[in-house]
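Here the complex is missing a single protein chain, while all its other protein chains stay put.
Read from first to last, the chains carry the letters A, B and C; within each, the first residue is number 1.
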């Protein structure tokens, strides 16, 4: 028997919609592993096309995304690599000035915490945090690793570095307080169902992201369950920061903004809400009845 | 000349719909080979993201699937790895308590009978069977290997271990008695056409699984042939146990439940029916005329 | 300046629709490189699931395809591996008895002419030809290699072995006489646009094959060009020989059968027509004005 979770998001909403906007960079001499090209390149060769394609994000894409959020006065969480702060600090400033959260996304997409030694992971956290703080004037309070690929140490190291939330979790529906930093550190799962990546992986037309969002919202609203729901909408500035993708993203933002059931929240706001009103259901931690969904 | 099969499923139905619900786990330190991520990981690195993503199944996904089946009072066959019984025995108990069949799915997704020596395969069958029986209180009577990848010995070893059916067959339309255990062992083919895997492999939106089901049902009902039909609907708790997938699965269950042409059966019930009323058409076994479809 | 081709197919039709039905097998101990499974197998391991999946074609799939063609009295070209004649001669007999063309498709899908030495290629042609003739009672007169992968010698060796056409060509719109066997050997290009393979490669729903056919037919009928058109419809007995695929194939056959613009022809009939009425436009051969399309 599992008992249904009955807490609510701020403003007593049952549904939070969280916009995750990735502004990504790769280290010098490293290319993204994906690109729009069809003709394959011999193995081991640097893909300058993929580098140019990805560079669009911090040059033009990020501003189009800021525009789309701004036209609905919606706030989002921008996941920014440290290298972007180094190369295009203006992009970080523009995000902060528009009132959005800047969360850390490692130094670069090729610096993956899951592959680092503990000292290197500490240094990566320090360096990324400083770069983002210096560029944007605000210290990031949240972290999602590239491709959400943590090491087992990541949450502890982030908590020690003063972070309030991290998001390398795909195993639960809802966030919860994790047993770090005296239970003041929140794990926020990342839901990948509404995402621009299927455009790159499967050629899905951008309007399918809108459909995915609308279906998720319909499922949440129609659900017989009274549990709170979290819907993530994830975009990459170099993918759907381009005209067609951003257009359908804009429709999602507008749809969320006008829904009576939806609270639009940043991950930082989610973390604060969970700390103040919800509590923990982390693996190994005691699981309050109130957070369990009933099995009929 | 082939003569048409004319037997019927229980309740004189021409169509059986069988729900196969996979609750999967991987051995410690092994990650699934697929995940929702777009950015590739260097070869040989442990994909902690894929591990977290897959862990959703036995934590949240399985309960959502049980709910969807329960809301239509439909029974399904859950394919459960032994490692799930070890890690989350509550999930196995919940399946059994809701009245569903628990079938064995090897110890873990990375323990594939087709790759094991005979002694290791025997041990794997013993261990998996015990774990599932201990967790759920019921000894599994059926087996499908991870990715349906048997060794040539698998059916014989399963029959010797007291199993009544196995499902690593993709080469026929209909089940039949196989020549093991004095002809009391049934081979039930696995039809992959209605499945959540195309969401992971090709980015197909979840509603395409509903369309696939509706089309299969329409094809079955409209067919001029009078032969019985078997429609498999296969779901993974870590894939379509999430909100949107489960929603469309719920629509499939409801559609099957209200169709006059459909008997909803577990694989165990199918095996019992075949043993009692149909007989064998296995490779090499004599092929009764009644089971052959005519060629016009 | 290119002059438009103005010849017509039999019955003065502008469009031929050719049904290519592949009944495929692999050598003992060799598995197909594709299957419906999602979880990957370690490299170098024999994929028994893919073997079982592919075996469906000659067991159940081929009969469903014969039924669909038969219900419209349409004739097709079955591409059959020699190993099928060895293992399931009944399937070959059933094809011949239903009045279809049996064309050779090499001994097995893993015996690819493009990879064979000349003596091995000769032996492969002899063996495959004999097996199919022995099983079906009719000597095949046409050949398409597995995945249409010829060696440079293939057309000459086939012409010497008495074949009348081969189809390992994807570089032209229309067939033509090739300079072998005193200009009595026809090259018939294979058009891959209406095909069940996108179901396996991209998860395209079966009805997209119907749409692809309807669009190709519409394009052909609406074209301002007066040139003859060839539309290939290619199916694999282990892929769309299953219920849903065969259902949409049946709709294609019915659509072709009722179109006033369409002549349904086998490749053998196409070859005969080209030999009698058209002539050659092969690479290097003189190109008759009548076969060239004008450039406006």
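The rule is short, and it goes like this: a residue touches a chain if its C-beta (ideal position, glycine included) is under 8 Å from a C-beta of that chain, and two chains touch if they have at least 3 such contacts.
What you see is a predicted model; the values in this text were computed from it and never measured.
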Residue among A:6, A:27 or A:48 that touches the chain left out of view: A:48
Chain not shown: contacting residue from C:20, C:128, C:216 or C:266: C:216
Interface with the unshown chain - residue positions in chain A: 36-42, 45-49, 52-53, 55-56, 59-60, 63, 66-67, 70-71, 94, 97-98, 202-207, 242-244, 247
Interface with the unshown chain - residue positions in chain C: 2, 32-34, 109, 112, 114-115, 146-152, 168-173, 191-193, 195, 197-198, 200-204, 208, 211-212, 215-216, 219-220, 222-225, 229, 293, 295-296
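Methods note: only the chains that are shown with their structure count from here on.
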Rotation in the CA alignment of chain B with chain C, degrees, nearest 5: 90
CA centroid of chain A to CA centroid of chain C, Å: 49
Length of the line joining the C-alpha centres of chain A and chain B, rounded to whole Å: 35
Of all residues in chain C, the ones touching two or more other chains: 202
